[in-house]
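All protein chains of the complex are present and in place, except for one that has been dropped.
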Amino acid sequence: MEHVIAEWESQERAVRARLRPAGAPPPTMSLAALSGLQVLEAIFAGDWPPPAMGDTLDFLPIRVEPGLAVFQGRPSPRHYNPMGTVHGGWFATLLDSAVGCAVHSTLPAGSAYTTLEIKVNIVRPLTDAVPLVRAEGKVVHTGRQVGTAEGRIVGPDGKLYAHATTTCLIFESSPRAR
Amino acid sequence: MEHVIAEWESQERAVRARLRPAGAPPPTMSLAALSGLQVLEAIFAGDWPPPAMGDTLDFLPIRVEPGLAVFQGRPSPRHYNPMGTVHGGWFATLLDSAVGCAVHSTLPAGSAYTTLEIKVNIVRPLTDAVPLVRAEGKVVHTGRQVGTAEGRIVGPDGKLYAHATTTCLIFESSPRAR
Amino acid sequence: MEHVIAEWESQERAVRARLRPAGAPPPTMSLAALSGLQVLEAIFAGDWPPPAMGDTLDFLPIRVEPGLAVFQGRPSPRHYNPMGTVHGGWFATLLDSAVGCAVHSTLPAGSAYTTLEIKVNIVRPLTDAVPLVRAEGKVVHTGRQVGTAEGRIVGPDGKLYAHATTTCLIFESSPRAR
Partner (left out) sequence: MEHVIAEWESQERAVRARLRPAGAPPPTMSLAALSGLQVLEAIFAGDWPPPAMGDTLDFLPIRVEPGLAVFQGRPSPRHYNPMGTVHGGWFATLLDSAVGCAVHSTLPAGSAYTTLEIKVNIVRPLTDAVPLVRAEGKVVHTGRQVGTAEGRIVGPDGKLYAHATTTCLIFESSPRAR
């Protein structure tokens, strides 16, 4: 497990080094002509800012491929519920990011998506005794108007903490198409 | 709507004035002999700290009655996804708090609960153009081992932003009972 | 409770007397120019056949209003799982009918819908010791492209057996609009 943690931390440092810093000036590029995968690659290349919610809740994207998205998060007492374990909302946030990006990664230029619903199962409590977890989202189905995806949060030892499925609405984002 | 916002802000100030401050020493009281409602009332009385996640994501409990819990949150760019609207995880966090506390409020002393799953529908995007929203959770069913609840996030004008249902496992928390 | 059962059975007989019989010739009318509510009223008027699944699983529509739909079903050993209680799928079928029709009842002529997902909570086992149950569906949100609804199955004594929420996709059904 130590080996996995070291690898995950190394990958996180490599991603952080390329991400657009929080205080950077707003990007001047336009996303309109990019596919979903190109938008996500622009985030990894530092050309587009990562989601603000990631700074707020200590998680970031680690890897995106067509139909797949992996986020990594650092459990902390700042994320606790009154029972002294990580709040269900933290699980939901990482999973929503992972499954939503998995759907996004399949969209052509001119398409956008919005999350209609997400269902999250929490199967094991989590504390900061686990230094890092990963949320991996995978597309289950994509159609013209609807995409579905599933996701899991696992620890460095492969333990499952939560899993989710989502339904996303896909629509045309280009002005002339509406 | 201005009137509602003023009232919600006033109620929030009143609650904050009583809540245990973030830096306060850990409480010495024990929760073991308290019912769920008494635990929640101890938070409102400043005898027990509110959830850390509330500070992190700008929300707090406003009101708890048997079978009902209301939380209030302040949408902010810190909660945004890359599309420039509030992240689905923020909705999920407020709703998870509201429906979980609604179930908690029905439990006798010696009982505890954990969230097995929550499903969240997002029906409208939210930005910080809406200064405050409320998440109201209500119990649907409680049995000996399982409780279910539903919740809604609404704005000061009554607009619905998201809704949820949850399934909670109820178990005996007292040491001798296990 | 006897009073309620008698009333529910009387209402069922009144509905059955008007429904199009299973062996009737296919209707010649077209649904294209009808609103959702008018389609549902055509079923109650015997101008359009009720769903075949209702005959197969012993349930039928009892009442539809804008945003509301009530179905009534008769639990039977034919619906049992191996544990000797009503199969979860029977609950899901009645609830899917109720919440889907609730959304349908809000649609103008030229619009149609399809169910994207439904989540069903089962909170109490059911056997044919309960002669009749009702599934009541209510719209929670309707937009241009998406509708959500919630539903509950209750017995004649008001006991809750199951509850559900659904997400429906709304689309234009008229040929020229596609």
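Order of writing sets the chain letters: A, B and C. Residues in each chain are counted from 1.
Going forward, contacts are C-beta pairs under 8 Å (C-beta built on N, C-alpha and C of every residue); 3 or more make two chains touch, one makes a residue touch a chain.
Everything numeric here is computed off the predicted structure, so don't read it as measured data.
Q: Which residue from C:L34, C:I122 or C:I153 sits in contact with the chain not drawn here?
A: Candidates C:L34, C:I122 or C:I153; residue touching the omitted chain: C:I122.
Q: Touching the left-out chain: which of B:Q72, B:T93 or B:T167?
A: That would be B:T167, which touches the missing chain.
Q: To test your reading of the contact rule: which positions on subunit A touch the chain that is missing from view?
A: 119, 121, 123-124, 140-141, 143, 146, 148, 150, 160, 163, 165, 167
Q: By the contact criterion defined above, which parts of subunit B meet the unshown chain? Give residue numbers in ascending order.
A: Residues of subunit B in contact with the hidden chain: 116-117, 119, 145-146, 167, 169, 171.
Q: By the contact definition given up top, give the residues of subunit C that touch the hidden chain.
A: Answer for subunit C: residues 39, 43, 48-53, 55-57, 77-83, 87-90, 92-94, 96-97, 100, 112, 114-122, 125 touch the chain left out.
The criterion applied here is as follows: only the chains that are shown with their structure count from here on.
Q: When the CA atoms of subunit B are placed over those of subunit C, what is the turn angle between 0 and 180 degrees, to the nearest 5?
A: 180
Q: With chain centres defined as C-alpha means, what is the inter-centre distance between subunit A and subunit C in Å?
A: Here subunit A and subunit C have centroids separated by 37 Å.
Q: Which integer distance in Å separates the CA centroid of subunit A from that of subunit B?
A: Inter-chain centre distance comes to 24 Å.
Q: Residues touching two or more other chains, restricted to subunit A: which are they?
A: 116-117, 119
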